[in-house]
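Taking it in order: structure first as structure tokens, then the write-up.
One chain of protein is taken out of this complex; the other chains stay put.
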Amino acid sequence: MINDIKLTNAQIAWRAAQDIEDGAYVNLGIGFPEMVAQYQPEGREAIFHTENGVLGFGQAPAEGDEDWDLINAGKKAITLKPGAAFFHHADSFAMVRGGHLDVAILGAYQIAQNGDLANWRVGNKGVPAVGGAMDLVHGAGRVAVITDHVTKDGKPKLVAECTFPLTGVGCVTRVYTSLAVVDIQDGHFVLREKLPQISLEDLQAVTGAELKLDGPVADLIVPEL
Amino acid sequence: MINDIKLTNAQIAWRAAQDIEDGAYVNLGIGFPEMVAQYQPEGREAIFHTENGVLGFGQAPAEGDEDWDLINAGKKAITLKPGAAFFHHADSFAMVRGGHLDVAILGAYQIAQNGDLANWRVGNKGVPAVGGAMDLVHGAGRVAVITDHVTKDGKPKLVAECTFPLTGVGCVTRVYTSLAVVDIQDGHFVLREKLPQISLEDLQAVTGAELKLDGPVADLIVPEL
Amino acid sequence: MDKTIATVADAVADIHDGATVMIGGFGGSGAPIELIHALIDKGPKNLTVINNNAGNGKIGIGAMIDAGMVAKMVCSFPRSSDPRAFTERYLDGKIELELVPQGTLAERIRAGGAGIPAFYTPTSFGTELAEGKPIEVFEGRSYVQERWLKADFAIVKGELGDPMGNLTYRLAGRNFNPLMCMAAKRTIAQVSKIVQPGGIDPEQVITPGIFVDGVVQVANPQQEEALIRAGATYP
Partner (left out) sequence: MDKTIATVADAVADIHDGATVMIGGFGGSGAPIELIHALIDKGPKNLTVINNNAGNGKIGIGAMIDAGMVAKMVCSFPRSSDPRAFTERYLDGKIELELVPQGTLAERIRAGGAGIPAFYTPTSFGTELAEGKPIEVFEGRSYVQERWLKADFAIVKGELGDPMGNLTYRLAGRNFNPLMCMAAKRTIAQVSKIVQPGGIDPEQVITPGIFVDGVVQVANPQQEEALIRAGATYP
């Protein structure tokens, strides 16, 4: 049932994009979070940062126009907007760690009610790879997560305590899911928006820790994209 | 007597310059050590570093041609040689601390036989000022000192233990004085060269710790400048 | 995005009593004289000023000190050709001094900008400037633990700037300026010329705009050293 009425990834990305202020410096995690760039509201322009040393990049180039020296952290070809800048990796992570980014939007395996994030590895098997994830959860003014509300087999991704290896401790402040928008405050999930078709009880049933209420819960908008 | 037969500052600077290899990266302390740049042997070219972010500078410009954005650490106007580079202060001291300079040549109030250097303040009065002195004594391949052998009132500057506040611990490896060239090895002064007119006894009498011998003592050359 | 500011007075308008202010430059090279003088016009008191030096003559930081605005200097070399303003007040106990080795000063400022709360350096080990600081041995050598340095404001001088805040510098005027841009809550740059976004080649940007909050054009900036040689005073 839950799977029939939920936001698509594009719709989650759209919702997250609505909270990005004009002129904000933003890092979008590799993969799904990169979609957020496509849904900046009219009249607002965020400046996107990528770990490998570019500030102010734009869309992907047309196929065949790629310059493989000009890529993002996901190793995808990008283009530059006017006013872009290049810098080396230490300066790039000075921006991250030094608190110069306004927003980082990341994917997640699990988010705990105290803001702990697990998004780099699900167990001890295979080849571990961390990239910039553990840096990005520190320093940005807001660290937000976009994610399906539950795993593919229906288990909660918003949990009382992470069971997967942590990326960062107490770092996430807002989660945009396929069903809801949830803030993390004082060690608790606080529900801000939910799909109107879903009852609070049903939402709570697929959430691994208590969803507190703190004022009215708004309807989560379902944009036509 | 000692004061009648001694090298001039220019001659001390000349002697120090003879030990600088072709292609060496060199920082010369403010004031007297700057003279060393004038006596590079024919056919050798050192690259000079200044703390405020220039590598590869040359002579002072003609009076009236100064550009006061282009100065050295002593705030004197400089010119650039081909292949020069600018960088910020953190990168500049990365060069210093990171061991990238081959030679630093500094002035001194006192040098102890264990290599301790005192060259930034003589007591607790007045306004203390340290500049880059405490950084320069670390990281360069060789830290050398040029100095008169004794103070203006005839007291030894090469001492058993520094009595003035330290700039650095165990950092100096060679001292070029107005009377001698002295290495610092294993906690001792080792005499390498002396003015032939001065006896070992007379030299020892104006030196505050034992001058050890380790092989022959060469004559200190008195260049005509 | 447009970070340009119309006047130097507007540029320093937020700098308040008690603020910590980093001021770029090394001696007169890269010193933002017009911003400093605008700050003197505004006149906040009780400032902590971070600069390599502590003013020269009766202009710039020297004039700030003379105007009684500076409670504390953090610097490496409070001497100059005319250090009277600082020296008198220091010897009278009217201004505080935190003396920091120059490379440590640069690295502490970079650390403040880079989110590194502390680091170890060989500099000052065994000297009075290391007193009271933690010492740790790495690979058989002793190092001093130093803390980051941050500020409420940085005022710096660039050569080109654009509305995104990207900056270049002129010659050795770079010095502390790019580091201070990183380490302040609010960074204001005066530049000789404001160009359009893209007017600075992205490979030639020295300070990326993320580190800069405001850019004001001062088309023909004064040079501290030239002013001092001309015997200038401010105001």
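To keep things simple, chains are lettered A, B and C as they appear, and every chain counts its residues starting from 1.
The rule is simple: contacts are C-beta pairs under 8 Å (C-beta built on N, C-alpha and C of every residue); 3 or more make two chains touch, one makes a residue touch a chain.
All values derive from a computational prediction rather than experimental measurement.
Contacts of the undrawn chain with the visible chains, over the full complex, involve A, B, C. Among A:Asp4, A:Asp69 or A:Asp153, the one in contact with the hidden chain is A:Asp69. Note on the undisplayed chain: of the listed residues B:Ala10, B:Ala60, B:Leu80 or B:Val222, the one touching it is B:Leu80.
Screening A:Tyr25, A:Phe93, A:Tyr109 or A:Tyr176 against the full complex identifies A:Phe93 as the residue touching the chain left out. Listed residues A:Ile12, A:Val150 or A:Leu166: the one in touch with the omitted chain is A:Leu166. On the side of subunit A, the interface with the absent chain consists of residues 50-54, 67-71, 75, 86-90, 92-93, 96-97, 116, 126-135, 138-139, 165-169, using the contact rule stated above.
Hidden from this view is one chain, which touches subunit B at 22-23, 25, 45, 47, 49, 55-56, 80-87, 90-91, 93-101, 138-139.
Considering the complete assembly, subunit C touches the hidden chain via residues 107, 111, 114-122, 136, 138-139, 141, 143, 147, 168-171, 202-204.
One rule holds in what follows: only the chains that are shown with their structure count from here on.
Of all chains, the one whose CA centroid is most distant from that of subunit C is A.
Averaging Cα coordinates per chain places subunit A and subunit C 36 Å apart.
The set of subunit C residues touching two or more other chains comprises 110. Residues of subunit A in contact with at least two other chains: none.
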